[in-house]
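Apart from one protein chain that is not included, each protein chain of the complex appears where it belongs.
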Amino acid sequence: MSAYLLQRLLLTIPILLGIVILTFFMVHLTPGDAVSAMQGQMKMSAQQMEQLRQALGLNDPLHVQLGRYLMKLIQGDLGRSLFGGQPVALLIASNIGATIQLTVAAMVVAIVIGMPLGVLAAIKRGTLCDAVSVIVAMIGVSIPSFWLGLMMIQLFAVTLGWLPITENRSARGLIMPAAALGLAEAAIIVRLTRATMVEILNADYVRTARAKGLLDHIVLWRHALRNGLLPLITMIGMQFGTLLGGAVVIENVFARQGLGTLVTQAVINRDFPVVQGCVLVAATMYVLVNLLVDILYVVIDPRIRYS
Amino acid sequence: MTPHAPSARFWSILTALIVTCSLALSACGASPQQIAPAPTQSGNIAPPPTSVPATAADAAPAATKRARLIFFGNLEPASIDVITMSGNVNERQVAAQIFETLVYMDQSQQIYPGLARAWQRSEDATVWTFTIASGVMWHDGTPFTAQSVVDYFEYVRDNPVGSGPGALKAVIKGARVIDETTVELTLTAPRPDLLIELADPGMGIGYANYVKRVGADAGFNPIGTGPFKFKEWVRGSQIVLVRNPDWTWGSPMFRMTGPPLLEEIVFRFSSEAQTRLAALEAGEVDFVDLLPFQDVVRVRTDPRFTVTGVLLPGMPQMNYMHTGLPPTNELNVRKAIIYATDKAGIIESVYFNMVEPAYGPLSRVFPEYEPALEEMYEYNPEKAMQLLEEAGWQPGPDGVRVKDGRRLEVVIVENKGWNDWVYVLQANLQAVGFDAKVLTTQGPSNTEAIASGKYHVPAMGDVFASASQMTRDWHSEGYGTFPSGHFLKGEEGDRLDAMLKDAESEIDPEQRKQKYRDIQRFIMENALMVPIFELYFYVAHANDLKGFIVDGTGFYKYFASAYFE
Partner (left out) sequence: MQATDAMSQTAQQPLRAGNTPIALRPGAKRWHNAFWRHRSLLVGSIMLSIILVGVAFPSLFTDRSPVVMNIRDRLQPPNLVYPFGTDQYGRDLLARVLYGGRTSLLMGGVPILIAASTGCVLGLLSGYYGRWLDALIMRVMDVWIALPIILLALTIVTALGPGLVNIMIAIGIAWIPYYTRMVRGAVLSVREYSFVEAARVLGLSDGRILLRHILPNIIVPLIVMSSMGIAGAILTGASLSFIGMGPQAPTPEWGLILADGRQFIRLAWWIGLFPGAAIALTVLGANLLGDGLRDWLDPRMKL
């Protein structure tokens, strides 16, 4: 098993490297220049701008700049923000907690609501219950999560006054954003769960178990779910990326401090180091989560090791 | 029928406006209630007051009921060291407590000694001599001397700095130590209003040697000489300042001989106006900046809070008109634009009648304001159309006017979130036959777009406390890297440049007023801008908070002498 895991782990490195290179080049597509973007903030003479360019190494060829960036990256230095000079690593570290909080909370909401409904729909396939959940899931997938958030604010904060419009630090402030993001995600999970479970329930070994006379719920729990767990976990890993993206928008809707608002503001300011850093960190998290999922997969189902 | 509530977005307009423009305070900004005496401009300035004139106001009491003040601003600063910060309003607000300026100015435009106890200047206002207070210490215990001041000015002169000291950067020739407590500052050009500029919180004397040592990190761990020391900054959450127990050299403006009464000031930030408001009304914070208009009336009626509305002096919200690009190179077209603009409509719809119309390049609170401007133009779309027809612009097939085969097209540049009125302006112009487009930019791209000189009607505004600051918005050299004046080409441009330079260095106050009045008339007669409205903003604070002092622009609050009763 360790051989497989080691292999997976090693594979992660070129992917991460690829992400760094990709983001670096995308960010440097820009026609403008980092220093000219700073003009609105700092008063500099043309000579000083040139000096700054030299200091920041902006006049070097791209691959040299990339190499420099990689060297610093290994040491944990993500550069400094162009607007204020804070270390990007510090900015990200202070903001990432809130985003992880939101993403995890949304995932929990999505799983807790989505999975049971999906399983239920699969079991009761063909009945009204199934049809209803399919329709609801379909609608849920189509609703923009930020619109859902907006409507929630309208209802719960403005009209009813039960919840604050936005609050950064308390659990109360987390309810609506997590719900908005999570419900949209739940719909996706319902569909995926249902599809997976339907396939499993029709599989040979389940039919055999039933034919053997095993009670339905034992069949369900011991055989079906256990096998269904695996593709579901994989799904969840893949959805993490979507959730991260969704968190960016939701944070803007609810004016929550986090990676999302940080990166949005950085994009507006054309603060390249910050944007680069945020995307890098987000992608890395995604890759790591998927790695974790792969590991869990192997741990749960020993058969995989040998394939 | 329709609710009259101002958009919360206005506050971002305000903030961003102030962010873009440097707040270099100069002399002369009358408060709405009274016309302030102009600062003495004669050869030797009147000696600074050694004691504060006795007023009916109370002397600071010995104790405060609550030790902690919570202030809710609208945008978290990026950096709070006076030298390294970019200089937006929130940064200056925090820096005002940590650092001290050479002089202070309160809302009545009275100048007080600060770190400088006395001052003198040369006849031509280019050489200034300051006597520094003794016994001053930096927060890290190092003594603050005349050398510290010299280090500061030299650093500003030689390095990229934010918009606070940036205002003076171009004119600093040099500074030198005369003796332990005396500094001589030499400027490259006369600055009669230097004191007013120096009173801006962005001009607090920064710790140059420290900044040289730690670079940009100084912004997250600033060391100053002020009444409050930096304690901690939890990003996304709050900035905490604590009382400086060694502070015994405070400006007489504070009427205190010892450290502040408050133990702690906590700054929190949220861009969401409703959050700030909710926190205030829940009693969680004591001071809220930038109240949204729609809530002003409601909060005013709440007995727990006091709401203050302040008109920010400077250049009102307006649009430049590019005299070098057709069709705005034609006088009639420019005049037509002014006549077509429905100021009242803008003020009502976008700003919910919480601001006032403007008529020229200077705010009405300046002594140099020219009231005759108010009679020059009015909202008159028929007259606008008439002017266009006289100039040969006839209505075309699709409603847009044409002349010699060309369409009447203009592009309005907007700095997103700050110039919301442009959409109404666009509609107004289209109603009289323009094909008006809006180019939306933000922050750096806004500077770029305006600098490119490709667009006819960029939106702008500025805040400053002395009329002489209008040079930066109108002179062809622009201001730092912001090319303001290049919209004026040819004769008009040159003439205006000359008038501005002349007025700026005018020592005699009456002559000065006259010159600035001429400039305003020149600008409006040649229709070089579209005036829209005067900037107002509102703050609210808990009633039991007393003793804080508001600065000369009316914007910044000093909490050294604040207490809760």
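A few points about this structure:
Going by the order they are written in, the chains are A and B; count residues from 1 in each one.
Operating definition for what follows: a contact is a pair of C-beta atoms (placed from the backbone, for glycine too) under 8 Å apart; a residue touches a chain by one contact, two chains touch by 3 or more.
Computed from a predicted model, the values in this text were never measured in an experiment.
The residue from A:Val27, A:Ile123, A:Ala203 or A:Ile233 that touches the chain not shown here is A:Val27. Screening B:Pro326, B:Gly345 or B:Pro381 against the full complex identifies B:Gly345 as the residue touching the chain left out.
From the options A:Met197, A:Val248 or A:Val293, the residue with contact to the chain not on display is A:Val248. Counting the whole complex, the residues of chain B in touch with the unshown chain are 1-3, 5, 7-9, 274, 294, 342, 345, 348-350, 416, 423-424, 426-427, 438-440, 442, 445. By the touch criterion stated above, the residues of chain A touching the omitted chain are 14-15, 18-19, 22-23, 26-31, 138-139, 141-144, 146-147, 150-151, 153-154, 158, 165, 241-242, 244-246, 248-249, 252-253, 263-264, 266-268, 270, 272, 275-276, 278-279, 282-283, 286-287.
Throughout what follows, only the chains that are shown with their structure count from here on.
Put simply, the C-alpha centre of chain A and that of chain B have 42 angstrom between them. Interface of chain A with chain B (complex): residues 32, 36-44, 48, 52, 80-81, 83-86, 90-91, 94-95, 98, 164-169, 255, 257-258, 268-270. Taken in their complex, chain B has these residues touching chain A: 20, 22, 77-79, 84-86, 159-163, 166, 169, 215-217, 219-220, 234-237, 270-272, 274-275, 278, 442-448, 480-482.
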